[in-house]
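The complex appears here minus one protein chain, its other protein chains still in place.
Presenting subunit A:
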């Protein structure tokens, strides 16, 4: 990489509290939103709505939304987007032995899904479970989201808790032999999808959760994941080319002692995307990794992709890793806001953060805001951010062997993304993602 610029801004986000602002825009947004009453979630939904009214929707001048325009998410309804033709690729992970759950415009499609049964897990859909007053997820639904509202407000997550109709509720007690695969599909052009998953991993339990497909003209997803001692969650999401136009998601995770969280996201296209990871390490010797590989091409339309991460170390000997890689061309924009907060007493924390952009032309740009806030003295934390162009020496080396220019670019892009992909532990899953990436890149190389 030729490092040509490191853009960092040293601004600590403030708790958003501007009730006055909340009024009109929020009311219009809520009027257009379908707000279920809820069964076991009823109280959580009411509280979330109260939180949201307190916070208001974000304004473009909000520090935490400085680089990403919230207005398309604030708008009462999204612009309809025609249902795209089938992608030329077969669906990801199609050949794996897995439990498949299909959601169409955010609603569970039982006919298209496998029966909700897998050894070692208890699984229900939110819509189903919410018909009842009691459920194990009552202790988590909206709870991790609420906890994640401090010190930075995340209004869309509160809106999600209030408005979500469906999603999955998974309690893992064992080590299921198969991953759970959530596939999203679109059916109507104007769908404004809100989904909310709750995952509870009991001590020592393990789960791989895959999430792929296309989600609405606009989507707002929340995952609340609670990892008990020694649990292990591997969460892999991949959105197919051009499918998700306006997307917003949050993962709120609580990671207890010796537990391991690994999140990986592959994003390709989409007009405006923001993914927030809010991770609390609450037990000793725990680890949390969050990574993304992003391909942005502004040729077909605007592309703006924002990854915002907030990792809190609240226990000893915690290890965290953020690896974010974005490849941008034709005026695409990438944003990374990543924070590591080490609380008093969280000694021997090992926190690492890297965000890098590969700009394939001068019209594209990357903005990064890495932050460290450390209140313990015996810790090791590092962050780095680079923006660079293709390495000309490497390009020439490849081409001098007869590899055509387009193909050489594909190699170098894959090379650039390799560290992020390495965060996918499972070789088979990594291979699938890597092959898919290569196919996409090859197809688009010439454009």
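To be clear about the criterion, contacts are C-beta pairs under 8 Å (C-beta built on N, C-alpha and C of every residue); 3 or more make two chains touch, one makes a residue touch a chain; residues count from 1.
By our rule, contacts and distances are computed from a predicted model.
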Undisplayed chain, where the name is taken from the UniProt record, one of "Electron transfer flavoprotein subunit beta", "Fe-S cluster assembly ATPase SufC", "Acetolactate synthase" or "Putative ABC transport system ATP-binding protein": "Fe-S cluster assembly ATPase SufC"
Identified contact with the non-displayed chain, of A:31, A:111, A:377 or A:393: A:393
Touch with the omitted chain, as defined above, among A:23, A:131 or A:418: A:418
Positions on subunit A where the hidden chain makes contact: 392-394, 396-405, 407, 411-412, 414-419, 421
